[in-house]
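For this view, one protein chain was removed and the others were kept in their places.
This part shows subunit A:
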């Protein structure tokens, strides 16, 4: 084990954690104690610093040899928490981080247990291309017999149908794979019918 790596990761996460007055660790958020940030030639914002650290962690999440450390440092929870932030970049990086590490079985189970699917589905409506693309892939990676009811729920499939028609090749490719490989024909049928009704816009008779 490389202590250097663990220390480094630890330092990264420490930049985030805050202990409140009663001694309780605050829920993982990106609150940075000013002292940890060195001063540089130009002024920077707290937001930028948070983004850097999160991006760093997300990139670390690409390498399986870091997974044990990341779990110890509760970085998975951090990523999940960041999905609901207002800062678009934070969401993008966190979603990327999840995409990177969710294939590992332990991580996958952890994310599913923590009800991670819901915020990830919400990321499908982001206006940020990377966020959406990461979300699509993550949903595929998280699909298991038990979770598929959630990951391939009707609204999701319907969304993928729309994405598969996108001019954005990356998105349409991923959505196509989602539809072809993770959805059953009945699911596709149901989603298509849903779209059809919406497109026509004719309300059904009241009685």
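Going forward, a contact is a pair of C-beta atoms (placed from the backbone, for glycine too) under 8 Å apart; a residue touches a chain by one contact, two chains touch by 3 or more; residues count from 1.
Keep in mind that, in the parts below, contacts and distances are computed from a predicted model.
Enquirer: Looking only at the UniProt record of the hidden chain, which name from "RNA-binding protein 48", "NADH dehydrogenase [ubiquinone] iron-sulfur protein 4, mitochondrial", "tRNA (guanine-N(7)-)-methyltransferase" or "Alpha-1,3-glucosyltransferase" is the right one?
Expert: Protein name of the absent chain (UniProt record): "RNA-binding protein 48".
Enquirer: Could you list which residues of subunit A touch the chain missing from the display?
Expert: Its contact residues with the unshown chain are 8, 11-12, 15, 36-38, 40-42, 44, 48-49, 51-53, 55-56, 58-59, 62, 64-65, 67, 89, 92-93, 96-97, 99-100, 103-106, 108, 129-130, 133-134, 137, 140-141, 143-146, 148, 166-171, 173-174, 176-177, 180-186.
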